[in-house]
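Right after this comes chain A.
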Amino acid sequence: MKYSYFPGCSLEHNAEAYDSSSRAIAGPLGLELVEVDDWNCCGATEYISLNMTAALALIARNLAQATKNGLDQMIAPCSACYLNLSKCDRYMVTTPELAERLNTALAAGGLSYQGGTIKVRHLIDVITEDVGLKTLASKVTRPLKGLRVAPYYGCLISRPGLRISEHNPEYPVSLDEILEALGAEVVDFPLKTHCCGGHMTQISESTGFDLIRQLVKGASDYQADMIVTVCPMCHLNLDAFQNGMNNFFKTNYQVPVAYFTQMIGLAFGMSARQLGFGTSLVSAGPALAKIGEELPAAAPAAGATKRKRDDKSLPMPTPLAAGQGKGGSGKGQGQEVSR
Partner candidate 1 sequence: MTPTSNGWEPVIVGFSCNWCSYRAADSAGMARIKYAPNVRFIRLMCSGRVDPLFVLKAFADGADAVLISGCHPGDCHYITQNYKTLRRFALLKQTLTALGLEDGRLRLVWASAAEGTILAEEIDNMVADVRKLGPLNWKARTAQRVTAAAG
Partner candidate 2 sequence: MVSASGPIAPTPFTFLDEVQARTPGNPHLNQCIQCGTCGGSCPSGPDMDHTPRGIFAMIRADMRQEVLKSNTPWFCVSCYYCIVRCPQEVKITDIMYTLKRLAVEARLYGDATAPDFSKVFINWVENYGRSFELGLMGQHMLRHNPFGVFKMASMGMGLVSRGRMAFTPKRIRDLEGLKNIIAKAKELEVSHEV
């Protein structure tokens, strides 16, 4: 099965692990991913707040680019990209006047797009629908026995229900099913479709951190070893901001967060390093230990060493020892591990 692949900006940097793990499991699952040529940012939730036409044109450019490789289905692993792309496509079908405007804009860049040409799919749908849980389970060589995971869908693939697939915006189960197929112990997570706060950490700390707290608290209340997510934004908030949240509320949660593709990779017998586990801020060490997988030491910050000069201005982080979960700011908080 051959698909266009739209990684999106996050997967280039902070969600690199999502990208590498997705590509890693594609082979075994019989998926061929053809990266969309010269794609651009989808504008996240920001651009549409300033200029609708420009925002949609920005997205439409990607759809136009995608048509070039002749594939009619495009996989977007990032929920925000996924929603933006499918929304834009939908609008171009339902609102001819808008479609016309967007094509006038695209023409300025020598492009054009006919609404409905590209079927935008989220990776999780492709795996549940095109690959199928049976095939998935059949590829499992190392069942994730004894690992308690909280499936976390977040907002943008659950809602507003643009998805082609049959699913329930309030109580989806596809991720639960995938994780069960991998042999993990799946928590019936009541907050599975609640919001991680998106960019709120940048707008209002109190709001953003509280949403993160609710989710992390929920997961640890349900004794989940880790939260499994399908979205880079959710991952960034829950993982990278977890210690910031801990400081804010004087709590010390240490719930590791992983992409569902990483979990699939593990179950397929791939190494944690290969799947980029070492790159999360909250260590997944204790969790992975449960399935006898050794967490690699944090990847030696390649970028950092190369660009030492640039780093001078800012304090270097204290290197992390495997299994020790903390932000590594040397400010002494977040040392103690809950549970």
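The candidates came about this way: all candidates are chains of the complex that A comes from, given by their letters.
Simple rule for what comes next: a contact is a pair of C-beta atoms (placed from the backbone, for glycine too) under 8 Å apart; a residue touches a chain by one contact, two chains touch by 3 or more; residues count from 1.
Remember, it's a predicted structure, so these values are computed and weren't measured experimentally.
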Quiz prompt | Of 1 or 2, the one touching chain A somewhere in this complex | solution = 2
Practice problem: Please give the residue numbers of chain A that touch candidate 2 in the complex, ascending. | Solution: 9, 12-16, 38-41, 43-54, 56-58, 61, 91, 94-95, 98, 101-102, 104-111, 155-156, 158-161, 169-170, 194-195, 197-200, 202-207, 211, 240-241, 243-244, 247, 278-281, 298-299, 301-304, 307, 310-311, 314-317, 319, 327-331
